[in-house]
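For reference, the structure I am asking about is given below.
What follows is an incomplete set of chains from the complex, kept in their original frame.
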Amino acid sequence: MGSTFGRLFRVTTWGESHGPALGVVVDGCPAGLELNEEIIQRDLDRRRVGQSEVTSPRQERDRVTILSGVFEGKTTGAPISLITYNADADSSKYEPLRDVFRPGHADYTYWVKYGHRDHRGGGRSSARETWGRVAAGAIARQLLRTVAGVEVYGFVRELGGITIETFDRDEIDRNPVRCPDPVAAQKMVAAILEAKEQKTSVGGIVEVRARNVPPGLGEPTMDKLDALIGYAMLSIPAVKGVEIGDGFAAARLRGHEHNDPFILDNGRVRTLTNHAGGMLGGISTGEEIIVRLAVKPTSSIARPQRTVDIHGNERTIVVEGRHDPSICPRVVPVAEAMLLLVLADCYLMNRAARV
Amino acid sequence: MGSTFGRLFRVTTWGESHGPALGVVVDGCPAGLELNEEIIQRDLDRRRVGQSEVTSPRQERDRVTILSGVFEGKTTGAPISLITYNADADSSKYEPLRDVFRPGHADYTYWVKYGHRDHRGGGRSSARETWGRVAAGAIARQLLRTVAGVEVYGFVRELGGITIETFDRDEIDRNPVRCPDPVAAQKMVAAILEAKEQKTSVGGIVEVRARNVPPGLGEPTMDKLDALIGYAMLSIPAVKGVEIGDGFAAARLRGHEHNDPFILDNGRVRTLTNHAGGMLGGISTGEEIIVRLAVKPTSSIARPQRTVDIHGNERTIVVEGRHDPSICPRVVPVAEAMLLLVLADCYLMNRAARV
């Protein structure tokens, strides 16, 4: 249960890390949108591991196939089903983890909830599941770009205690940590390699932004744009916090510092500053949407850790395998995807706002 | 649209600040729960303004009436409708705000979305709307207490830059800022009064916790417990960030510091520490749930502010009226309510987890 996101642009992911395939069904994408596998693959390629020395060297077959909902290069309004096949993975190395709970992982909670779980590679709780989110996000990106010129991008703002000091958007895709500050990027890479050597991992902060978002998106009360973003972002594995605009820093500001004055800009209502991060009262203002996510350090570490098993024994385990010492660079495309899903959904909902 | 929260424990609020009444409908509360107006009123009384020198002196009629769903002291399974009537409010003082956008408020975004809005007292975007959330939360509290002994409480952790240094839970309801540290509480009161004098406002951080939460609550993937909490908390007016467990601080920890080791405690699986804040893989562990919210400084301030009106004129406004210089103490019961709603909903959902 709980594998669907969205009200009108509905995304359902399925699949386990070591099952035969993973996929996603997008129900509610409007008809007439230009779409093909290349458009989706572009976003998926940015998600792939094995991209650099600081991410896991595993090979994953991420190739997307469109199984339905697109005809002669355009969406038909029918559900769009996307699939990727898993290579024949060797699950034998997960055998020792069958009955033991890795600290920081979902092993224990799945076991306590369901009584029966696919332990291989984390099963359903694996980051592999985000493949479907990114694939669906690519469709949302195509929709929002087409109808409103919306642009969503993300980057690593902080990693292992190192924070960016400069911002060059072009820099983001030039370094393996997706950092807009080349100097900080180098330090982040060093921090990751050091963590790896010390058999530990590091966390960080990912930021996602959206430009050209039409004003009016989001519903008052429960389904505020802020709320849906919080929902979306905290559904990403390893994310432990989310903030909008100034976020937690706003807690230390005073009202006259935080309020964004309204101004007229060539007849258009805008705000002089953007402490609010692009939304007021749960509805987009038209200013840039700014979201930050706290990403915990990767739970899989090669150090001995204290734990218990399903038989009620205390145990010590070492989680072997090639894991990313920081998941932050890989969270970036997923966070972009989730913001895109929220915006696409709110965009369609907003069509019903007025008579 | 978007006035409903929850999947099985469904809460729909309605009503505007200056309309004849406000209310909430709770559909999905199980039958057979002991319930009456006193139980609900208890939580509502903690929400009331006019409680101290640091909150707004306005008088609000918060008295709840149960209109349906309860028979002879017990719920029947039918929707529970709760109502409170607004006193005949004088809306005339809002007349000057009819066509102008208060900075930091939802005036502009409602106008741009709907074209037509009830400007009186903020209308639907008023904090008055949270009455229904707290009333519904009281029912969720009664349900969770009855079925599992769950206990939810909140407090102000930081306000106007002052952070608690000690924690005494009994202290929370003894001071007007709902602060568990009496020394910090005094400083917070002083900070609020100073802000008031300076015609500005202050933000802060609210924390909410839940004890005795059964393990297994929350659904994997999209409807993670974390995600639903993020959704719930960021739907509260003035909240700009939410974090679980160590939250943003986790971004600066290393894996071996952040992972909570599993231990056996009288045969029960527990964690030695609780950096995760009571959930792993989106599912409750049984440890205490810890959530923090960033609350922005109140938008209504008595200083001149730059803005525009619906006719396309630049304007300067001063938002008169008796507004709380910090909304943090009043966010506490609302945040408790929202956490209760999430937990009640997840508790019922979890009944369908296993054959």
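The chains carry the letters A and B, assigned in the order they are written, with residues numbered from 1 in each.
As a convention for this text, a contact is a pair of C-beta atoms (placed from the backbone, for glycine too) under 8 Å apart; a residue touches a chain by one contact, two chains touch by 3 or more.
Just so you know, these numbers come straight off a predicted model, no measurement behind them.
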**Complete:** Full complex stoichiometry, one sequence, with 2 displayed, works out to 4
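The definition used in the following text is that only the chains that are shown with their structure count from here on.
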**Message:** Just the number, please: Cα centre separation of subunit A and subunit B in whole Å.
**Reply:** 26
**subunit B residues within the subunit A interface of the complex** = 1-5, 13, 101, 103-106, 108-110, 112-115, 124-125, 129, 158, 161, 195, 198-205, 215-216, 218-224, 226-235, 237, 239-264, 267, 269, 271-272, 276-277, 279-286, 294-301, 303, 305-308, 312, 314, 325, 349-350, 352-354
